[in-house]
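One protein chain omitted, others in place.
Which chain is which? They are A and B, in the order written, and residues in each are numbered from 1.
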Amino acid sequence: MTQVGRAMPRLEARAKVSGKAEYTHNLRLPGMLTCKIFRSTVPHGKLLSVDTAAASALAGVHRVITANDILQIVPEPYYGPAFHDQPILAVDKVRYVGEPVAAVLADDPHIAEQAVQLISATYEELPAVYDETEALKTDVYVHETLKPAGTFADLKHLAGMKNTNVALEFHLRHGDPDTAMASADVVLEHTFKTQQCLHVPFEPSVSVAEPTDAGLTIHTSTQTPSFVRMEIARLLGWPDNRVRVKVPLLGGGFGAKVYVKMEALAAVCAVLVRRPVKVALTMEEQFYLITKHPTTFHIRSGVSKDGKILARECNVMWNGGAYADIGPRVTQKSGFTAPGPYDIENVKIDSFELYTNRTPAGALRGFGIPQLVWAYECHTDLIARELGIDPVEFRRKNVLREGRQQATGTPMHDAAIEVVLETLAMRMNWAAPFDRGTGPVKRGRGIAIGFKASISPTTSVAIVNVSADGTASLQMSTVDMGQGSDTAMAQIVADVLAMNAESVRVVHPDTDVTPYDMGTLGSRSMFHMGNAVRLAAEDARSKLQALAREVDLPEGSNVPYQELFVRRYGMKAGNVVGVGSYIPSYTPPDKSNGQSSNVTPFWMIGGTGVEVEVDTETGHVKVTKLVNIIDGGKPVNPSIARTQISGATVMQLGFTSLEKMNLDGGQVTNASLADYKVPGIYDIPPMDVDMVDAEQTNGPFGAKGIGESGTFGVSPAIANAIHDAVGVRIWELPLTPEVVLRAIRTAEGRPLAAAE
Amino acid sequence: MIGFDWAEPESLPEALALLGEGDPSVRPIAGGTALMLMMKAGVFQPSRLVSLHRLGSELCGIQENALGELEIGAMTTLTELQHAPAIAKSFRVVRQALVRLSNPRVRNVARVGGALAHGDPHMDLPPLLAMLGARAVIRGLKTMREIAVEDLYTGYYETVLEPGELITKVTVPPLSGRKAAYAKVTARAVEDWPALGVALSFAMDGDAVKEAKVVISAATEKVTRLPETEKALAGKPADAEALKSAGEVAAGEASLLSDAQGSAAYKRELLRVYIGRAVRQALSNSHH
Partner (left out) sequence: MKFSGELAVAAPLSEVFDRIRDARIFASCINGVSNLEEIGPDKYSALFETKVAFMKFKFQVEVEMTKAERPNLIEGKIEGKPLGIVGRLNATSSTTLAERGNETVISYDVEANLTGKLGSLGRPVLNAKAKEMEKQFMANLQASFATDGKGGAA
């Protein structure tokens, strides 16, 4: 039976529901100390002193660590994938409320926490900047100089730059946007904004650093074990192979656990005290770790009367918070899809990553795409309305088709945008008349389509190890964080080696054993690591075939693998090891105009349609129908694929209607699930999620990434449906009942009193 | 969290004695669902918590007394209340309210006494029981008094309970044919604190509403009765026009607060609309 395409249950399902699944939190090591963190109460300031005497004196406290201690073993204690700008503990400055300043180590976590309350620090407060637009203009600078990490070639020129909050700017020019705009029949311009949100992985960040003879083992909830190993080794000045990173299952990642989070603090503490150290954040502390970029997107389009988009200008500002993390990549890699999945000859894109005094922003499911789709699909809907053209028809006129050049100049291949649009229209019954209601509850419908370019170029290496009894194990550093990667990759191996997926043992990431992977992020694993896994399995298979020839078995004789080993080695002994590595072809974008003939190996497409009921007396919006259709190529595991789409949908529903990190004086005022509400079971509307029939020709068995595709269209589809229902446009997320009611009443000429 | 003492008295007098010293850092704990949030928030650090869970047998049970009133032990869990046959029989409005109160995991451990004694206006049970005319029996080591639930609350988190006093029982008079409803409005997720809670009941005199009782909470500093709104409803039919003007009266009468669930201006709009919606809900509840 073919294994690829099987809707089989996840390999770890039983362990998860019976409580036997392995998570970092379960680890108990002899002598393990707990680390609790003392955090900045000032949004921007010089750190003058830290008084740890009272904390150190508390019975049960083993040691209190500050940057001075870290400097003894790490001369440059700054980390980050794009910039080495984030200190392990604040050295001479703090840049956001909640930034780690000191750490207490104790056996008992309650004593550690109690000691934290006894620490005090003095600051010379500096003015703070919180808004992305202001950050661009202000003379309040979050960083004195920029410190690019050197890992990304296009950031090198920024080294030492001063007097700026711009961590990265991305510029793209295609065609002649100024002329085309001037000659357009209609020009429309809008500004859209999005809010700061949190991933809310149910397992907040947790890392345990364990000193060993060899060096250090870090057990951690990370999506990027290879990077963690390299970065910790770099900080300590050690060769990579003295650091071992082990990753069990994750209780969700969503981008919150990429690159270095708490691993560096755990590692330096462990090295300083020569004992295992556990850093486990509470959900409250997760709000001070990593978030989603708020954005301001100015978008302008020139269109012809008959509905063809002739030119589009995009100016996007990304609020990256106090430290860059992977923000610059979000700005750039999503930046070039800012005009949307449309065939527009003349495009201008300017995308800026700004530093501000807020919790750092980084990768969050969608990697910037949802913020862009929010703006361009609301904008596109407004254009269609202005021209009096049906929203589906308008998109039909303008979407990118096979072979046509996207804004970067890369031609579109295997991107079923049209099919997604048509499927959406059909499932929404778009051609049928729609009753908008006559009473206080009005009905409306809306659609939106978005797309993403897979990150490129990235490297993935996989090992398939066939044992003497004929069973196989897969060694790869892809992390199963609930997206089902273990299962899908096992299915690939099993398909190539003609066995059942259940019998493939997937070895969880362990950098002593599993080879390099760029990271489990950006929906890249299915395609990039999937290709590597397939190559590794094929390599194992051809080695087994070679083994068969070696023992003089005729071609096509179907001898079981264990028989081959016995024949070759005289007994049940030996291994056959297949290796595969994959890096896609790639042409870097031109520095001056962002153009590239090959900017991505695959595109992800997602389209959403919704029907809503709007209570015009209270602003409550009820989604009564939601259709979410993606192009995910040929799914390796259709049932896991569906749960990925519905999971992405629910997550994005939260960002659309419920979630926002509130800030007052730099302090997050709702840092708790009691006040930061995520969707619960009763918030989930009836959903119809599906994949169109499509194939990614350069993907493993026609597959490609899908984890984020379900997020793209949700927010603008709902805003478009609200507009359809009550005739008001909302420009900013989240679409809470109060926001909707205020918009309705303002449009009616009886606005509510200002919120205090 | 900082360490504290934990006491588990086995009888009511023992519990009252432990609480009686008047130290505000000594606090009783029933289900603890609300108290734990305050401790995590850092706003309350007890020196001792007096757990009431062993007082179950003394303070549990739901029964109907000779006057047809429901007597509910303070240590009854909200889930027990939700599923009690006596509630299903005579107080459908209570069961409807409990279905949306927090979530099942909280209701399984939270107790009626704790829900009333806590004093956070963002709760569903206090305005509902206040509207139903419930009375709370409050015991001290040497004292006993009975206070209407409506009169328990004096301010934000402030109640008339003295240190060393515990609610032991809540008595709810029968509805006797009155229509009743509790409308919970949330502004975020469905399972959430109320942004506004409207509890009301009334009798019918032909087509006209009479003897209306209106109690709101969540948008206010404390459980608040709205006498002007009650007057506005009296003697009128429950038609769109009358309900609209009663809503206007309520919007003017109530003193509303802005918070994480919404601005005062928004809550005013909710109140304006939900007086009418609660009345209609009560009318459709009329078949007990």
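Here is the rule we go by: a residue touches a chain if its C-beta (ideal position, glycine included) is under 8 Å from a C-beta of that chain, and two chains touch if they have at least 3 such contacts.
These figures come from a predicted structure and were not determined experimentally.
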item	value
Among A:213, A:435 or A:664, residue touching the chain not depicted	A:664
Hidden partner chain, touching residue among A:88, A:119 or A:412	A:119
Given B:27, B:107, B:139 or B:213, the one touching the chain that is not displayed	B:27
On chain B, residues whose C-beta touches the chain left out of the figure	2, 24-25, 27, 37-38, 40-45, 119, 155-159, 221, 257, 259-260
Touch residues of chain A, complete complex, unshown partner	38-39, 41-43, 97, 116-117, 119-120, 284, 287, 664-672, 674-675
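Here is the rule we use: only the chains that are shown with their structure count from here on.
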item	value
Where chain A and chain B are represented by their mean Cα positions, the distance between them in whole Å	43
Complex contact set, residues of chain B against chain A	1-3, 37, 40-41, 103, 185, 187-193, 258, 260, 262-266, 269-270, 273
List of chain A residues in touch with chain B within their complex	110, 113-114, 117, 284, 617-619, 658, 662, 669-670, 672, 674-675, 677-683, 736-738, 741-742, 752-756
